[in-house]
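For reference, the structure discussed in these notes is given below.
Left out: one protein chain. Kept in place: all the others.
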Amino acid sequence: MSEHITHVEEHRDDEASKLGMWLFIFTELLLFGGLILVYSVFRMQYPANFHEASLELSVTIGAINTVVLLISSMTIAMAITAIQKKNKKLTLRLISITVFMALVFLFNKYFEWGHKFEHGLYPGSDLMQLLERGHHLYFSLYFFMTGLHALHIIVGMVLLIICYVKVNKGSIAHDKFVFLENGALYWHLVDLIWIFLFPLLYLIS
Amino acid sequence: MFANNSNFVQGVDTAFYLIFGVAIFFLVMLTTIMIVFVIKYNKKRHAHAVQIKDSSTLEIVWTTIPIILVLVMFYFGWEGFLPMRRAPKDAMQVKVIAKMWKWTFEYPGMKQSDTLMLPINRAVKMNLFSKDVIHGFSIPSFRVKEDVVPGKNNYTWFEPKIIGNYDLFCSAYCGLSHSYMLALVKIVSQEEFDKWLAGLPVKKAEDNNEGFKILEKNGCFSCHSTDGRKIVGPTFKGLYGSKHDVMTDGVTRNITADSIYIETSIMDPNKDVVVGYPSGVMKSYKGLIRDKDMPKVIDYFKTLK
Amino acid sequence: MSTEYISFLEHQGKYKGIRSWIFATDHKRIAFLYMYAIASFFLIGAILGLLMRIELISPGETIMKPQTYNGLFTVHGIIMIFMVVIPGLSAVFGNFFLPILIGAKDVAFPKLNLFSWWLFMLGSILAVASQLLKSGPPDTGWTFYAPYSTTTGTNVITATTAAFILGFSSILTGLNFIVTVHRMRAPGMKFFNMPLFPWAIYATAWIQLLATPVVGITLIMLIAERLFGIGFFNPDLGGDPVLFQHLFWIYSHPAVYIMILPAMGVITEIIPTFCQKKVYGYKAIAMSSLAIAGVGFLVWGHHMYTSGMSEQARWFFSLLTFLVAVPSAIKVFNWISTMYKGSIDMKPPFLFALFFIFLFMIGGLTGLILGSVATDIQVHDTSFIVAHFHYIIFGGMGFAFFAAIHYWLPKMYGKMYNFTRANIAAVALFIGFNLLYFPQFLIGIQGMPRRYFDYPPRFQWAQITSTIGGFILVSAVILMITNLIIGVRRGAKAPANPWNGTTLEWQIPSPPSLENFDEEPLVKENPYDYK
Partner (left out) sequence: MDNHGSHITEYKVLVRVLFVLLLCTFLTISVTGFNLGAFTVTIALLIAGFKSYMVLSYFMHLKYESLLLRILVSMVFVLFIIIVLITFIDYSFR
């Protein structure tokens, strides 16, 4: 609007932006929290079914994806260190590695889901209706949780790509990198959720 | 309302009186104080406010007293409730079957009735089953209420104490005719009850038709009758092979209800809507009724002449 | 004040006309946007309510069919809960006065604030669309209980998507307010120097932020259940309908506090002003806001006493429900103590505040009956519940809203309204309200179930009384709004401090300038520092 209001908008408070991002992360955590609550209720009711159904998943793929996400989490944390040390080139490279890792994760996921789909196992399929109750609930939860997580991966990727562009343009630099920090926080959130999803979905005994 | 119609009335009503008493005491006291202050300290009479200091003692007092009071109320509320979960072992068992929008009561010996007839002074345990959505088993005069949740074996029990007729309501909202899902509760003497029960017909053997079971499981009979009555949707009686006027995309056409038409009506109910019935009331059963079950359903329709 | 003062209403920005409003990032303009939208939705909701009351005036079919009635109470619930009372006080008066009361120029994220409003409008439009689309209005009740909501053929998906978007808007508003309170307070204003309305908004914002995601994911699960049959709530597929109720009430019970906490905050601002007296027990009121917000998260199960929960759960929830009553009681004691030895000026805002306290007490005290398991079994799902929550939500939040608009309208528009008409409207509202809802308590105890299209004739006397009350209530609302509009259009110019208040908003001109404060505001140790 006028000079006055632009003045208000230009009022810069990095701590405020960061606090805002954290608050948003809280809501994301509780969003997944609701799902984990549903998961724990059904796992308590159908422990044997959950174990059997989890054998259908490949622990290897799950483990690879965990490692991929952990590494990407580190690289994006390093990107912040790099920008603080005024190393723009390294920052850009680290962001690219992170985005690449995200792609690897999604590729794995696509492969994993596609395998299930080929066997006629997807939400709403005829096969799903035939499964035992516990198996059905397990796979519904599996698709729901990993699907929502994959959606967050995609959002995180978009954020990181924006970060990349901004670093490249110089609007993120060693003295104003809160946007990159927030993007990284979001990416860590994605990692954080996977840290719980992995044992919950893949490792049931 | 406070007649001893069942063994729970006293416990519940004690809690009621107690809480009402406390509530009315506080309401009257605080309102009076408020009105007195408003009159006494009105600007006209009291031009200058006197600033007073906060008193920690007062704050502690008016925190502690309510805490004690609510704990007392909690205790009585709990004591009034607990017996409701303690059904005597020798209670008569009645199975309550709720479906949209009808109550059925099944007595020992596979005998079914639409009226809940019970002998006086005898504990009776109601085992609650729902065939479709959540219903509420509520007899206000007996202080009894429990939701009838599909897939979950809820129960309630009571011991009627006074002969008479009572209302049974469905208390949990269950759709179109929720407010008509009523039943009569008749409390009679033991002899009269025995006589009535002896005269009650034994339930027909469960319809073993596969198609029937599929339709029943999906709750079709809550909207479609098999005896020619119009409930929400058209009746199934004589449907197969009959001729109907239907609306397809706003155009009226006359069709014969063959197997293809019936399948379309189940999977895509708003495509051809029978003239005289609203569109959009029925949802698609795609995925709920499997394709391989469809012939069984069609066969069942053929039996409904 | 400086000579170059221009009010935010006259300020010329980048845009002209309507666009200067719908693209405004000024918190005061956004507050106005919310206010006009919410007022319209409130009128629609009220008319739907009145239609239901006309239907219920006699047993059997009066003016509509059962399906229409079921759609009506669902729509009435969705509009009133998600589009009126949840955003109500916090989005309108929170937006307008939170920054001013803490001495800030705006909220922390002005653009996000505007985005919240757009989301709110998008959600509202979807909610309205769910009424008009082909398959007919949703008929599940605003609670969307599974498995009915997963099997009915009506527009449940549209309505739940709307509720999800409205929830997201609410989250972002809460987020904005929390950051504002933490980062934007005027220099020297500590947490315990804040007025109590910001305290209430702050506590509310935390509930908005932490509870809403749970209902968000629940609604998505409900949609997935309808689309794919994931089976979480479908007993045939091994799911559990009661789990839906848990998830739903984990949000929706705290949501009740989203509605009532800001209402308490408003009343806490009004009472000291019209008594010209320091608020009694400042810290107790501030902390009880946080206590209510905190403990409010742990009592959701008292909506489910009859659902077949375990005895242990019923015991636990009942105990905690009784304890959460205590902080509310403390607030009432503090309000009344503030009046002691004050110099009371019976202006319309104060009259509304008195009515609020009375109605809130009835709502709260009848809540005790619902907290106790034995008595709740009797009145659960009856019109007693309907009466109780209307006393809390309408008698509480609604009357607090009316009090707030009468209190702050001179500041917001710089105009004054007619006191006599406002008082008449207030009294008429009070009478109509009690006529409408009090009889519902009585027949509720006798077992009149809620959401009933038809009823046994023995309940008719109460239904007739209620319908008469409904007409009085709606007429009074119209009278009140007309009076306010006349005030805004043709009223006398309002001075900067018409009520002789001490909080920061009264130290700036009416209406405020774009940046609220020309110079850094003077922060007193206690915001209610009357001499």
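Letters A, B and C mark the chains as written, and numbering starts fresh at 1 in each.
Basically, a residue touches a chain if its C-beta (ideal position, glycine included) is under 8 Å from a C-beta of that chain, and two chains touch if they have at least 3 such contacts.
What you see is a predicted model; the values in this text were computed from it and never measured.
Asker: Name every displayed chain that the left-out chain is in contact with.
Answerer: A, C
Asker: In the full complex, which of C:Arg29, C:His246 or C:His303 touches the chain missing from this view?
Answerer: Of the candidates C:Arg29, C:His246 or C:His303, C:His246 is in touch with the missing chain.
Asker: Under the stated touch rule, tell me which residues of chain C contact the chain that is not displayed.
Answerer: 182, 210, 242, 246, 250, 297-298, 301, 309-313, 316
Asker: With the missing chain put back, which residues of chain A would touch it? List them for me.
Answerer: For chain A, the residues touching the absent chain are 13-15, 19, 22, 26, 29-30, 33, 36-37, 40-41, 44-45, 59, 63, 66-67, 70-71, 73-74, 76-78, 80-81, 84-85, 175-176, 178, 184-185, 188, 191-192, 195-196, 198-199, 203-205.
Just so we're on the same page, only the chains that are shown with their structure count from here on.
Asker: Report the inter-centroid distance (CA atoms only) between chain B and chain C in whole Å.
Answerer: Going by mean C-alpha positions, chain B sits 30 Å from chain C.
Asker: If you look at chain C, which of its residues touch at least two other chains?
Answerer: Counting only residues that touch two or more other chains, chain C contributes 228-229, 239-240.
Asker: Taking each residue of chain A in turn, which ones touch at least two of the other chains?
Answerer: Where chain A meets two or more other chains at a single residue, that happens at 124, 129.
Asker: Where on chain A is chain C touching in the complex?
Answerer: Residues 1-2, 4-5, 7-9, 11, 13, 15-16, 19-20, 23-24, 26-28, 30-35, 37-38, 41-42, 45-46, 123-124, 128-129, 133-134, 136-137, 140-141, 143-144 of chain A touch chain C in their complex.
Asker: Of all residues in chain B, which touch chain C in the complex?
Answerer: Spelled out, the residues of chain B in touch with chain C are 1, 8, 11-12, 15-16, 19-20, 22-23, 26-27, 30-31, 33-34, 37-38, 41-43, 46-52, 54, 58-59, 62-63, 66-67, 70-71, 73-74, 76-82, 84-85, 132-134, 136, 138, 140-141, 143-147, 149-152, 154, 167, 169-180, 217, 219, 269-270, 278-283, 287-288.
Asker: Could you pull out which chain C residues touch chain B in their complex?
Answerer: Chain C residues touching chain B: 66-67, 70, 134-136, 139-141, 145, 147-148, 151-154, 228-229, 235-236, 239-242, 275-278, 280-284, 306-308, 311, 314-315, 318-319, 322-323, 325-326, 329-330, 332-333, 336-337, 339-346, 354, 357-358, 361-362, 365-366, 368-369, 371-378, 380-382, 445-447, 449-456, 530.
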